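Dropping a structure here in structure tokens format, bear with me for questions.
A single protein chain has been removed from this complex, and every other one stays in its place.
By written order: A, B, C, D and E. Residues from 1 in each chain.
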Amino acid sequence: MASKSLIETVRAGETVYLGWVGNPDPLVAETIARGGFGAVNLDMQHGLHDPVSVMRAIGSVSAAGVPVIVRVPVGDFAMASRALDMGAQAVIAPMVNTVADARAFADAMKYPPIGKRSWGPTRAMMLTGDASAAAYLQRANGETLSLAMIETREALDNLEAILDVDGIDGIFVGPSDLSLTLSNGQVVDGDAAFLDEPIRHILKVTQAKGKVPAIFTVSGVRARAMADLGYRIIAVGLDALYLREGVRRMLEPTLDR
Amino acid sequence: MASKSLIETVRAGETVYLGWVGNPDPLVAETIARGGFGAVNLDMQHGLHDPVSVMRAIGSVSAAGVPVIVRVPVGDFAMASRALDMGAQAVIAPMVNTVADARAFADAMKYPPIGKRSWGPTRAMMLTGDASAAAYLQRANGETLSLAMIETREALDNLEAILDVDGIDGIFVGPSDLSLTLSNGQVVDGDAAFLDEPIRHILKVTQAKGKVPAIFTVSGVRARAMADLGYRIIAVGLDALYLREGVRRMLEPTLDR
Amino acid sequence: MASKSLIETVRAGETVYLGWVGNPDPLVAETIARGGFGAVNLDMQHGLHDPVSVMRAIGSVSAAGVPVIVRVPVGDFAMASRALDMGAQAVIAPMVNTVADARAFADAMKYPPIGKRSWGPTRAMMLTGDASAAAYLQRANGETLSLAMIETREALDNLEAILDVDGIDGIFVGPSDLSLTLSNGQVVDGDAAFLDEPIRHILKVTQAKGKVPAIFTVSGVRARAMADLGYRIIAVGLDALYLREGVRRMLEPTLDR
Amino acid sequence: MASKSLIETVRAGETVYLGWVGNPDPLVAETIARGGFGAVNLDMQHGLHDPVSVMRAIGSVSAAGVPVIVRVPVGDFAMASRALDMGAQAVIAPMVNTVADARAFADAMKYPPIGKRSWGPTRAMMLTGDASAAAYLQRANGETLSLAMIETREALDNLEAILDVDGIDGIFVGPSDLSLTLSNGQVVDGDAAFLDEPIRHILKVTQAKGKVPAIFTVSGVRARAMADLGYRIIAVGLDALYLREGVRRMLEPTLDR
Amino acid sequence: MASKSLIETVRAGETVYLGWVGNPDPLVAETIARGGFGAVNLDMQHGLHDPVSVMRAIGSVSAAGVPVIVRVPVGDFAMASRALDMGAQAVIAPMVNTVADARAFADAMKYPPIGKRSWGPTRAMMLTGDASAAAYLQRANGETLSLAMIETREALDNLEAILDVDGIDGIFVGPSDLSLTLSNGQVVDGDAAFLDEPIRHILKVTQAKGKVPAIFTVSGVRARAMADLGYRIIAVGLDALYLREGVRRMLEPTLDR
Partner (left out) sequence: MASKSLIETVRAGETVYLGWVGNPDPLVAETIARGGFGAVNLDMQHGLHDPVSVMRAIGSVSAAGVPVIVRVPVGDFAMASRALDMGAQAVIAPMVNTVADARAFADAMKYPPIGKRSWGPTRAMMLTGDASAAAYLQRANGETLSLAMIETREALDNLEAILDVDGIDGIFVGPSDLSLTLSNGQVVDGDAAFLDEPIRHILKVTQAKGKVPAIFTVSGVRARAMADLGYRIIAVGLDALYLREGVRRMLEPTLDR
């Protein structure tokens, strides 16, 4: 398993730069994990992962000593539980717009009495090395992170109430969707200036609640700015971009002819 | 991508005969696409596709210049969004029985302000060749088709209201289920005479609302009849049938001994 | 298909010991099926199966003459229908806590007039050998088993009402989750003494309603005890355990040095 | 396993019409098998199968009660042994041009003292149901068919000597390559008139040696002609053709507009 | 298929920068193809491709309008034929050290009378759109490139004779192995100074014979230098490097803290 768990890193106040993977091949995720990210997210919402590919990639990335996060499809909270059973250390749920959404998400992520997660972490225990069910049970609720995506006006309106839901450990800002919803479908631009205020507001409220602030970015410069602002888990681009950028740099010296 | 988009063909008033694929191998879908269909549907409800196989088959069929439709499982509207992100040009949602069903489907299919589709068409943009997010955003709502299945008495009762939902582009008649529900489970026969009236009724209402009428058939003769009637997207059989029929014809000359 | 169907065995009052498979490789399921189980369950909740792997494993296990059950993810009733379309003889739905849950499950499992299952059993009919749709339709509702998991206090409270839902054929006790929910998250132990009473209670109520009582166990001894008590379908361990136990026995003679 | 083994059918003097499958999805092979062929060939030379897909398709086709043949890549005799270990009843080796080729092929197909096949039929015995290694060993050499492809002038010249190799059970004529090699690369046409003589010659020699004559065709009419001539295993087309033909027939009634 | 074939580009005297892919996921190859390379190589020698993954990636990359080359495992000339059947436009054979190696390679690559390639390009013809076998046959020998790797002292000694083999279209220099073999296992460094002379020598001889000179490099600067020297097909790095480089650039702005 990961040399240092995600929750430990976050609790230590360190910033986690997060690799983002849409390709379902586990070796892609592992190669990215070995490139220097503090954690890797496997994307089932806009990315191309399915349950089996997620399971295999969790194994591969964990083997590289890097914690895995899984973003599940909209409203697929059953998959949130499954991701944990497969060994993910955190789950990102998109479009958590209401307290009901947050409650359903928390229920899937946490064992009783906090939530309603169902028992069966056979694969996860293989990866953690927990010898007994009791050991895993005792640690699980405290060591798995539930990150609710805030990416609509409705979610902004409900932000405090969502953060107050027991079992929600943090929020994850989706800037593209936030730009799209706040502009009523006119603009999609995660770096748009009109996002600055909500991005700061969400951060402040989340910090005040003592929960983990996280966000998506598409460049290292933006990622660094978000870290300086106070965000603690910061996604930086995605695999298609890494490939494209790597190819571009590789081909650059061949072009000036 | 497809040489001509599905929406262009439909807007031009042309009839689209639709190949239907349950097998999850992308080469099966591609071979069928190259056989002369105007579009190909990948079936996740009664067929054997899952998200990864759908993604791969969309690539293969698009490479053949043929548009792809995806039928998602009952109520799996998150998958409707994912299919679009993967490059599908249309989605068929089964069992849209109420306005609430239709609204949830439209929300998944359309970006704001029409719906609540979330942003992330990385793979689709690779296939369309859209250079900018803005370009894709501008076209997306108008060029992706949401087809709601009308296949129960409840749906018939709510037909006009379903068609009035903003973001629903057409209906797709499911004759087998319609026969099953109208007969209260006594009969399953998509060619049953008692379907003639509802099939005409649905067509008329859909045309009156200016939306796209589509239907499933299991033979070329029936498909042609539906085209003559006025349906514009008409599924003709399915892959297991193509294989079976092809084998039968091939073996015919060997049998008379 | 299976030499003897699951429903026939159960109706004959025989006990079915159930192999349990989390690994998505169809050959694992088939090898386990050939080991002597009366049926095999493919687990999509805590196990690692997805739709395509389930489809393939149903084929492999059926080829071994053994009936297949599929446990779907929490609340994924669309998958219940799909499992039947793929040739499963029974489906286990986890966390059926209310009458509404049970009704939704039954709707997905049974054709009208009992439920709302949608028509499309192409693959299943290939396995059963049914020549006509009418033949399959006539048998389907009576020969496919819907097993609702009872594994929370809420479900216990609603037990009779859940069993009264038309289309629910039996219950499946989840002892681990029952221990977890009854202890409010303090204990996870499917063999805990405090489960004895609920396990007997559920059995009695289920028998009184004339429905099928089923349960999960992790050892042959426990499985036998449940059979003696009156349970008719009894899961015994799971594939990771079979492998581990097999390896342990194999290595035993090499250890005493 | 198959209801009747391939060798039994052939020994009984019956004609076996052979389905031909290049697609690696096991369900494609199974669907074709259920369409009425006496056996199915999985093609690893010009088709798209690899070892794992062959293994899975052998399971699927065997489940349909149909015997499986595997055509291996040119010179890949190790794969011939593997195909038998996976449960194939026959292997076709392409481009067997010399006695040395035939000897190497026979060595891979037959256990000592006839050949040098290595022991390890774990999967095959699962399919045959052989309870003991001794039982499988006793039957194996007699019940697995090695079919050497005759498809070059060199092979024609060596025909008798190839047939005399102990462990070669029959020949399989490759008309396309035969046309290509006999015309020195000018023509590829498996139905060319100049093939009539060699096709009759090969048949006569093979029959005289008491071995099995087999051939590839691309139409039912040609297949029937070959059967009437005396060939006993006759391939009829291939999966891409079945699909294309099935689609063509399905779409025919829609075209005349 | 590719908008412009590889052979056309090479004949036009243009330089082809070649992407190199070890990952078996077709989407990785396609994404790289879309990044600006003139062709993409799928590596089965040191990379992780197998026949099925090669077939799928050829489809994906061709869909992007980019020609595909396949490097086969050492001595696996049967796979060279298969790669062409799957739609590859060129094949690289590693460790072609003798005239016999070259002859065997050419035999697999070219139809008679030049070689002994066996007939069966079903998949390739689907991609090229050739309507008739005759059409494909006429073009095939002239439009598929056989590139023999020169990467040992023995190969250097036999260089002229290898180039004289009919059916060998070009050579592909393997600098790493060349450094390893020339240094007798002391050094592995494809950029080593002692390679300059052999790299120039191979180029000169190849040009003199009118055949295509190709080479592997691991950086754009080196690739450009090789182009300036006169090499026409030049591999630039490989997918693991593109990913690693892309990630490094992406993370760079986050590091200086």
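Following the convention adopted for this analysis, a contact is a pair of C-beta atoms (placed from the backbone, for glycine too) under 8 Å apart; a residue touches a chain by one contact, two chains touch by 3 or more.
As the structure is a prediction and not an experimental result, all values here were calculated from the model.
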Checklist line | Interface partners of the hidden chain - shown chains only, full complex considered | finding: A, C, D, E
Next item on the list: Specify the residue from the set E:99, E:114 or E:188 that touches the hidden chain.
Entry: E:188
Check: So which of C:7, C:28 or C:70 would be touching the chain we can't see?
Finding: C:28
Margin query: If I consider the whole complex, including the chain that's not displayed, which of D:67, D:94, D:121 or D:198 touches that chain?
Written below: D:121
Item checked: Candidate in contact with the missing chain, chosen from C:17, C:77, C:119 or C:216 -> C:17
Check: For subunit A, which residues reach the chain that was dropped from this view?
Finding: 26-27, 30-31, 34, 55-56, 59-60, 62-63, 123, 126
Next item on the list: Could I get the residues of subunit E that touch the absent chain, sorted low to high?
Entry: 22, 24, 44-50, 53, 73-76, 94-95, 151-152, 174, 176-177, 180-181, 184-185, 187-189, 238, 240
Next item on the list: Just the residue numbers, please: which parts of subunit C touch the chain that's not shown?
Entry: 17, 19, 23-25, 27-28, 31-32, 34-37, 48, 219-221, 223-224, 227, 236-237, 239-254, 257
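One rule holds for everything that comes next: only the chains that are shown with their structure count from here on.
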Next item on the list: Name, by label, each chain that touches both members of the pair subunit B and subunit D.
Entry: C, E
Next item on the list: Name the chain pair with more contacting C-beta pairs, choosing from A-E and C-D.
Entry: A-E
Item checked: Averaged-CA centre spacing for the pair subunit C and subunit A, given as whole angstrom -> 33
Check: How many angstrom lie between the CA centroids of subunit C and subunit E, rounded to a whole number?
Finding: 52
Margin query: Give the residues of subunit B touching no fewer than two other chains, as numbers and ranges.
Written below: 24, 27, 31, 34, 48, 50, 55, 123, 126, 240
Check: Mapping chain-to-chain touches, which pattern fits: line, ring, star, complete or other?
Finding: other
